[in-house]
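One structure is given here, and the rest of the page talks about it.
Heads up, one of the protein chains got dropped from this complex, but the rest are sitting where they should.
First chain written, first letter: the chains are A and B, and each begins at residue 1.
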Amino acid sequence: MTLIDLATALFLLIGGLFLLVGSIGLFRLPDFFMRLHAPTKASTLGIGSILMASIIFFSFKGDGISIKEFLIILFMFLTAPISAHMLSKAALHVKQKPRQDTLNLDRLNAIRDRTNWASRS
Amino acid sequence: MLNTVILAVSAMIGISLLLNLWRFMIGPHILDRVIALDTMYINAIALIVILGIFMGSPLYYDGALFIAMLGFVSTSAVCKFILRGDIIE
Partner (left out) sequence: MQCDRSRRYRPRVFNFVLLFVVWILLTDITFGNMLLAAILAYLIPMVVGSLQSAAPRVAKPLKGAGYVLVLLGDIIVSNIVVAKQVLGSLDKLEPGFIAIPLELRQPLPITLLASTISLTPGTVSTEVSADKRTLYVHALNVENEPKLIAHIKHRYETPLKEIFEC
């Protein structure tokens, strides 16, 4: 049980926990816009943490450092907000109903039509 | 010790995949299914990376990168299709 193993195990556990939290959020949150929150962010951090564990493990176990996994981290962190944005745009387009107590629910049409908030109020 | 942790984390990711599959099956709208599939892609990448650590071989990395790219492209293609009814504008 070396320090490397300990660090790898720690990052793996953190990553697994965040992936689980993201999936639980996807499972139990009530409406689509709220469901969008959990997977795009908790899962992104989770996969980042697991890839970090992989970097640590292979850098000290294998021959020479391995930072190839850093490319996947970068790719995930670049694309997660973009797919979240496209999904929420599509959800507005097909008129998904948010939860009833959502703040500013009455202005959903203004958001869909991309009008300026100030000019409408 | 590390092997135990790897097994535990694999179990967590397995539960996550089951939850995603459940959301994929019941999801009231097609977008819920899309987002469930997107999360399944992410969990699959995590599983592959963990398999790489378990086997002690960095070869699985390329598969993980491939799945990451496929996941993003397919999600954005479906979103484009829902938004415009056409993939290529």
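Operating definition for what follows: contacts are C-beta pairs under 8 Å (C-beta built on N, C-alpha and C of every residue); 3 or more make two chains touch, one makes a residue touch a chain.
Since the model is a prediction, treat every value here as computed from it, not as a measurement.
Would you list the chains present here that the left-out chain is in contact with?
Hidden chain, whole complex, touched shown chains: A.
Which of A:9, A:38 or A:51 touches the chain that is not shown?
Of the candidates A:9, A:38 or A:51, A:38 is in touch with the missing chain.
In terms of residues, what is the contact footprint of the unshown chain on chain A?
Residues in contact with the chain left out: 17-18, 21, 24-25, 28-31, 33-34, 36-38, 40-42, 44-45, 67-68, 70-71, 77-78, 80-82, 84-85, 88-89, 92, 98-99, 101-105, 107-108, 111-112, 114-118.
Keep this in mind: only the chains that are shown with their structure count from here on.
Across the complex, what residues on chain B touch chain A?
It comes out as residues 1-2, 5-6, 8-9, 12-13, 15-17, 19-20, 22-23, 29, 31-32, 34-36, 38-39, 42-43, 45-46, 49-50, 52-53, 56, 58, 61, 64-65, 68-69, 72, 75-76, 79-80, 82-83.
Which bits of chain A are touching chain B when the two form their complex?
1, 5, 8-9, 12-13, 15-17, 19-20, 22-24, 26-27, 32, 35-36, 39, 43-44, 46-47, 50-51, 53-54, 57-58, 61-62, 66, 68-69, 71-72, 75-76, 79, 82-83, 86-87, 89-91, 93-94, 96
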